[in-house]
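Taking it in order: structure first as structure tokens, then the write-up.
Missing here: one protein chain of the complex. Every other protein chain is in place.
Take a look at chain A:
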Amino acid sequence: MKKLNWNERCIEHGLEQLPVIKDRRTKEEVYVRLVRAQRRARWKRRWLKVVASAAVLASAVYVGPHFIVPTRSDKNEASSSPVQTLEADGASSHPKAMMAASEPVNAVVIALPDERIGQVVPVVVPLPGRFAPNERLSAALGELARSPLREASAWLDGVKMAPAAGDGRVWVVRVLASHRVFAAGHEEQRLFFDAVMETVRQMGGQSIRFFTGEEEGLDLPVLGRLKTAKINQQKRMYYQNRSSSFGYPVLIPAPGSARSFSEALKQMKKSTIHGLEPAIPPGVEVDSVDVDARHATVRLHLSARPSAEEAASMAEAVLLTAKEFGLLDVTFESSGLSTLGPYPLGKPIHVPAGPNAALLATGP
């Protein structure tokens, strides 16, 4: 049996006996890493200075006119202005392009940070040709750089994502040591990290090994040092966000506890995540779901007729969720409708290659 009682002196003595843990690195190795850390710290300080002066300048530009022009009338105008409503109406017009997974399209889904809504928005990007797995991301980023989404996609410049040798479950993500994320704010860092995780997930990865330059690990102030991360393997359900900075309502995946496609459709009627609304409108109920091998039939009951835009958004959310559950196509049936936006009822519709394809053409 072990000793069960100690007095203070024993404890003090025991503490003095704790072994010395030595750094196994040589002085040279420590110095090399120090120089690298100093460079990173210097770069970070410089960036912070630039950001701080830009912020001061921006606030001066913003606040300046308020000292000259009376603010009360501005405020009244803003609150009674119909422009806000018009903008909201304008933003709700839904782009209805979707890229089916079965079409012979070569595409990559890239998640882009949207600071306005604090979420990452996955966007399917068609590739202009065949690329090796480790070149697909940079080819897709090249396409995004020429699109209206270039600003959001710029966060992934200097990031390489490629499957590690093996079955493609483990991915290696390399971030340049000079990447802007290291000098970014906490919210931007969180979105950057979520964008990387979601992009790898969409490409079939299950875990990630991080590198900064050649050094293993990713040191983000918001996270601390991170070497590996596992991606939550829960199936995603798609919801809608109408406030995206990309100018249109977007479909965003969120992990859920549903074990089957039909359970997922039930759960999609509610949303507990801030900013995400169910893509299935209140007047539409899912009557039944039949899954036969990799094909599903969804029967809808309508108590109110959804707009073409709502119907399209709902169909796309259901199709994308079906894809998460490994289904190939979905047939929609409803007695009150002949189409769901651009999608015909009664015919199988292939699941899409990825969400929000129309953003590439329209953009913010």
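Quick note on the criterion: a contact is a pair of C-beta atoms (placed from the backbone, for glycine too) under 8 Å apart; a residue touches a chain by one contact, two chains touch by 3 or more; residues count from 1.
Simple rule for what comes next: contacts and distances are computed from a predicted model.
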Which of the following is the UniProt-recorded protein name of the chain this complex doesn't show: "ABC-type quaternary amine transporter", "YeeE/YedE family protein", "RNA polymerase sigma factor" or "Cytochrome c oxidase subunit IVB"? "RNA polymerase sigma factor"
Among A:Q17, A:T272, A:S303 or A:S338, single out the residue that touches the unshown chain. A:Q17
Identify the residue among A:G168, A:P255, A:G275 or A:P348 that touches the chain left out of the display. A:P255
Residue of A:D219, A:E263, A:E309 or A:E333 touching the missing chain in the full complex: A:D219
Against the chain that's been left off, what residues of chain A make contact? List them. 1-8, 11-12, 14-25, 27-28, 30-31, 33-34, 37-38, 41, 190, 194, 197, 219, 221-232, 234, 255
